[in-house]
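Missing here is one protein chain; the remaining ones are kept as they sit in the complex.
To keep things simple, chains are lettered A, B and C as they appear, and every chain counts its residues starting from 1.
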Amino acid sequence: MYRFTNDYSEGAHPRILQALLDTNMEQTDGYGEDPFSQEAVELIRLKLGRSDVDIHFIPGGTQTNMIAISAFLRPHEAAISPQTGHIEVHEAGAIEATGHKVITAPGVDGKLRPEDLQEVLDFHQDEHMVKPRLVYISNATELGSIYTKGELSALSRFCREHQLLLYMDGARLGSALTADGNDLTLPDVADLVDAFYIGGTKNGALIGEALVICNEQLKEDFRFHIKQKGALLAKGRLMGIQFRELFRDNLFFELADHANQLAGKIRRALQDLGCQFLLASPANLIFPILPNRVIAELQKDYAFLIWQKVDQENSVVRLVTSWATPEAVVDQFIARLRELF
Amino acid sequence: MYRFTNDYSEGAHPRILQALLDTNMEQTDGYGEDPFSQEAVELIRLKLGRSDVDIHFIPGGTQTNMIAISAFLRPHEAAISPQTGHIEVHEAGAIEATGHKVITAPGVDGKLRPEDLQEVLDFHQDEHMVKPRLVYISNATELGSIYTKGELSALSRFCREHQLLLYMDGARLGSALTADGNDLTLPDVADLVDAFYIGGTKNGALIGEALVICNEQLKEDFRFHIKQKGALLAKGRLMGIQFRELFRDNLFFELADHANQLAGKIRRALQDLGCQFLLASPANLIFPILPNRVIAELQKDYAFLIWQKVDQENSVVRLVTSWATPEAVVDQFIARLRELF
Amino acid sequence: MYRFTNDYSEGAHPRILQALLDTNMEQTDGYGEDPFSQEAVELIRLKLGRSDVDIHFIPGGTQTNMIAISAFLRPHEAAISPQTGHIEVHEAGAIEATGHKVITAPGVDGKLRPEDLQEVLDFHQDEHMVKPRLVYISNATELGSIYTKGELSALSRFCREHQLLLYMDGARLGSALTADGNDLTLPDVADLVDAFYIGGTKNGALIGEALVICNEQLKEDFRFHIKQKGALLAKGRLMGIQFRELFRDNLFFELADHANQLAGKIRRALQDLGCQFLLASPANLIFPILPNRVIAELQKDYAFLIWQKVDQENSVVRLVTSWATPEAVVDQFIARLRELF
Partner (left out) sequence: MYRFTNDYSEGAHPRILQALLDTNMEQTDGYGEDPFSQEAVELIRLKLGRSDVDIHFIPGGTQTNMIAISAFLRPHEAAISPQTGHIEVHEAGAIEATGHKVITAPGVDGKLRPEDLQEVLDFHQDEHMVKPRLVYISNATELGSIYTKGELSALSRFCREHQLLLYMDGARLGSALTADGNDLTLPDVADLVDAFYIGGTKNGALIGEALVICNEQLKEDFRFHIKQKGALLAKGRLMGIQFRELFRDNLFFELADHANQLAGKIRRALQDLGCQFLLASPANLIFPILPNRVIAELQKDYAFLIWQKVDQENSVVRLVTSWATPEAVVDQFIARLRELF
C-alpha cells in the first residue's frame, strides 16, 4: 500500500536528520536564540534578497496563521479568505478563537481576485459590521492552483490602495514556486505581500514554518505573540537546524520540484488516458475525475482521498506527491492506471 | 564554556534520534493517528497502570497548559496558581489570552497547600468575581521543590471536596519522581489529579509533552482544542516516536535520575563548603547563595542564571543539570568551586 | 419628516415612563436583585406558563446574543446562523470576539430549515473543523418573516435529535407572536427552544431584553457571564420596572399588535396599488419594491432605508412601524403613495 494521501506521510529528508545528528550535543540558548536559527534566518534573507525582513520559525501552519493574523489585527478587524481557504475550513475555528471573524469570498479555483475583495468592502460599511483588514491567500492553494505574478501584483495593488494587509499561507510555497507556469520568485513574494510563510512541514522538514514579516509596522513585539500562543519552543534550534539545511543550498526548491515533477507525470498520463480534472493544478496536488470502478481497484494498492462525488459513476480524487515519493512508485501507479482505463 | 543554564540546551538523547532515523521513511497517517503515537500511548498507560486515561502529545509546555486549562474551564472560571507558577510568570499571559484569570496564592517554596486554596475560596463569593475552578501546580516546581504523596493527597482531597479541578504541570515530572525524598509514583499522580502532563522537552526529547487526562468529564472532544490552538502537528509521529522510545523501557526515568544525581553531587559539595541555599530543592535545579566574587570567577567558564540579589556581597544563582550533563563536567565544576571558596 | 426607519426611534411607552417616575425614590438592591425585577420575572413566567425557567434582563440585543451564546458553548463549538442572521451580519463580530465561529446556512426568507442544518452537519466531520452546536434563529426574522409552529417544531425536533441547542433571538418576538398567520404562543416557544429572548427595546421599552433559559443545563452560573460581559447594570431595576409594566397586563402584546396593524395597512395599500414585495413579511417590517421616482418623492417627507437595487428603475425599501407610529401618519403616507402611483 502506497499513500498519495498527503505530503507529510514520512519523516524528514535524510540531510535534515543528519544535520540534527551532527549538532545534537552542542549547547545553545533556547527559544530560537541559538546560532543555528540565526544562520537559517540569514540564509533565507539571502534567498529573499532582503536583509530587512523579520523571520520567525513556528512549529505548524495553523499556528503560524493564527499567531500572525491575531497579532496583525485589532479586535474589530477581520480576515477575508477564499471559501476554500485553510483558515476558513480546516483550522477548527483557530482564527475566531483569537476573536476575529473570517469573511469568505467565493474566489475562483481557490484564489481571490481584486473584484472579490471589492465586493467584501462594498458590503462592510459601518461599525455594525466587522472591518475587513487582512486578505488571506494560500500559494499553492488548497486545490493545487497557483498565483501568477500578474495576479498577485493585482491583489497587492488593490490591498495597498484599500489599506488591506496581504498575507500568504505558504504551506506549499515551495511547490508553487517550482510549478509549471509559475513566474513568481521568493523576492517577488516578499515585495508583494505584507507577510507570508515558507512551509517546511510539507516540504521535507519534521516540523516548522518560516514566517516572513515584510511590513515594518507588523514587526514590533512579534516574539511576545509567538510565546503567548505557546509556539516559542524551548528547543527552537530544532527548526533552525532544519531550515538552515533546506536553505544552505537549493534543497528546499529541489524537494518541491521533485514533488511537482512526479505529480506532473501522473497528470500527463491521466490526460493521455482522456481523464478530466476538477481544475488545472500545477502544484503537487492533482484532482482527476475517475470512474468509481477505477478508484475501487486503485484503492487495493494505493491510499488517497476521495474528494467529492461527480455523478453516479465518477468521483474526484486527490493525489498528492511529495519530496519523498519515489519515481518508481509513480511509474507503477501509472502502469496500473493504464491497465484500468 | 559549559552551560548549567537549563535542561534544554542540547538536542535529544541519542536513542531518540536513532528511533527517528529508523522510522523515517515509513508512511503513516498524520495528526497523531500514526501507529508510533498509538504505541507510545499504550506504553505510558502501562507505566500508569491505567488503561482508561486519555493521552495526547503536544509540542510544548506553555501550549499544553493553555490548551488543557482553556478546554477545562467555562468562561467565568479561573485558575489558581502559586505566585511563582509558570502560567503566572512565564507564559506571556497565555492563560489570560484564552479568557481566564489566573488567581495567585503565595504558597510556600513554589507549592500550594489546602489553606492557600481555602483563602482564595473565602475571598471569591459571588458573580462579581471570577469563580475559582482549577488548581495549577507544578511538580517539580519552578524552584526545584517537589510534592510528597501526603502533600499531594491533601491537595487532591481538598479539591474534590470543593469542586476544584487539580492540574499538574509536569515539565519536570521525571525529575520530581526520581528525586531524593520523593514518595510519589506515576500511578499515584494519575489517581490524585484530574489531568497532568509528562514533560519530554526537559527530559531528553526534541519536543513534546504527554498530556494525561484522568477525569472522565474532561476528555470529550479534546482533539478539537488541540487543533484549534494550532498544536495538532501534521507529523504528530515526531512526538509519538520519541515518547515510545522514552517509555519502551525505563529511559524516561533513567534520564531524569541522571540529572538529579548530578545536581545532588553539586549540592552536597556546596553544603560541604558551608554554602546556604534559597530553598531545599531535591530536583535538578538548585539555588545556592554564592559570594559575588565566586560568581564572577565561575562565569569565566560556566553559564548559569543569577536568580536574585541577597545583599551587597551575595546572590542566589540557579544551576540546572540535565540528562545530557556529563559527570566529568560536574566534577570539574566542583573542583573549581573548592578552589574558589 | 416622519421616520419609518426602525422601531426604536422614540423613547418609551408613556406607561413605562410613568412607572419609572412612580418608583424613582424607592431604595433597592442593585444588579437585578431588586423587587421590581423579581416581580417582572414572575409576571413573565406566568405568561410562559412555566415556573422553572430562568429569566435575566440584559440591556441590549447584541449583548444578549453574545452573552448567551458564549456561555452556552465550549471553545471549539460554533453557532449556525442564517446568512441574514443578526449575529452574522450586524453585530460587528461580537460572537467571534468571544471565540466562536458563526457558520452560515443560506436558509429561505431569513429562516432555517432542518435540511439546512443537515448540510452543515454533513460538512463538519472531525476535529479539523469546528463542531456545530447551537442553532441561532430570529423570530420575527431580520426580514420580517416569522416561524410557524410547524416550522419551529421541526427545527426543534431536528436539534434535539442531533444534540444541537436551539436559540431564538426575539428582538421582535412581540411582533412575531401577534402577526397575521402566527400560530405560536409564548409557552410554545419556551417548549421548543433551549433559550430565547423577549425584546423590549424594539417594543416600547427604553432598553432591555428578557433572556429566558429553558434548558436546565444552561442555567448554572449564568449571572457570572452577564457580569463578565459588563451587562449586570448597577441599577438593574431600570429593566425590571419596564418589563413589570409590559407584562403586568397585556401591554407587551398590544404594542406589538399596534405596530403590526399599521404595517399591514401599508402593505395592503401597496398591494392594492399593484406593488411587489421582496418577500411576504407579516411582522412590522415590510420590503416593497418601489419605482425610484416614487422613492425620491417619498423621501421628501419620510425617512426609510433603501434596502437593495432591483434594476435601473426600481429598488426595495424597508418600512418599519412601531408601537409609537400614529395611525394618522400611516393614513397620510398611504394617501401620498396613492398620489405617486
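Here is the rule we go by: a contact is a pair of C-beta atoms (placed from the backbone, for glycine too) under 8 Å apart; a residue touches a chain by one contact, two chains touch by 3 or more.
Fair warning: this is a prediction, and the values are worked out from it, not measured in the lab.
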Visible contact partners (per top-of-document touch definition) of the missing chain: A, B, C
Of A:G11, A:G99 or A:G264, the one touching the omitted chain in the full complex: A:G99
Residue touching the undisplayed chain, where the options are B:G60, B:G99, B:G170 or B:G240: B:G99
Touching the absent chain when the full complex is considered, from C:K229, C:R244 or C:R318: C:K229
Absent chain, residues of subunit A that touch it: 31, 70-71, 74-76, 98-99, 127-128, 130-131, 221, 223-228, 232
Positions on subunit B where the hidden chain makes contact: 75-76, 78, 89-93, 96-102, 127-130
Residues from subunit C at the interface with the omitted partner, ascending: 2-3, 5-6, 8-12, 14, 17, 20-21, 23-30, 59-67, 91-94, 97, 201-202, 206-207, 224, 227-235, 237-238, 324
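Keep this in mind: only the chains that are shown with their structure count from here on.
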Middle chain, criterion being Cα centroid separation: A
Rounded Å distance, subunit B centre to subunit C centre (Cα mean): 51
Distance between chain centroids, defined by C-alpha means - subunit A, subunit C (Å): 43
Shared interface positions of subunit B, touching two or more other chains: 224, 227-228, 232
